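Yeah, one chain of the complex is gone here, protein chain that is, but the others are all in their spots.
Up next is chain A:
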Amino acid sequence: MNSLSHYTDWTVGHVHSGTLGWVAMIIFGAIYTLVPQLAGREAMAWPRAIEWHFWLAVLGTLVYVVAMWNAGITQGLMWRAYDANGALSYSFLQSVQAMAPYYLLRAIGGAMFLTGAVLCTLNCRATLRQTRARDLAHDRPLAAQPAE
């Protein structure tokens, strides 16, 4: 597996499946839990935008990762292909040219993911701007403190 995938875009796809699909998703979840609490509200200002963000992130990650997986396996196979005469079938440059559709898909997937993140930022801004002025009840500890 490593002899085929090393040095290729397969690794890039693999890493992004973890970064975008796991780490970033956990962070987004934390943001949507914590930001309303910081703002002293029940929920985010635009609940529908959260749905959009979720699906943009999922589809963006999938498009990106599947493109990179295919790119990597294509590179790995092209680099090691021999023709009937025992010569290498492809120049390195041909493997670069074969990447064009995958890099386009990668850009589209990345753009979808980024659009979701921008939506999240705007949603946070809208939520925090609706913070009620000095809502003291939320600043207090849940349990009574000895000093009080």
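Worth a mention:
The criterion applied here is as follows: a residue touches a chain if its C-beta (ideal position, glycine included) is under 8 Å from a C-beta of that chain, and two chains touch if they have at least 3 such contacts; residues count from 1.
As a working rule, contacts and distances are computed from a predicted model.
Here one chain is missing from view; checked against "Acyl-CoA dehydrogenase", "ATP synthase I chain", "2-oxoglutarate ferredoxin oxidoreductase subunit gamma" or "Cytochrome-c oxidase, cbb3-type subunit II", UniProt names that protein "Cytochrome-c oxidase, cbb3-type subunit II". On the side of chain A, touch with the chain left out of the figure occurs at residues 3, 6-9, 11-12, 75, 79-82, 88, 92-93, 96-97.
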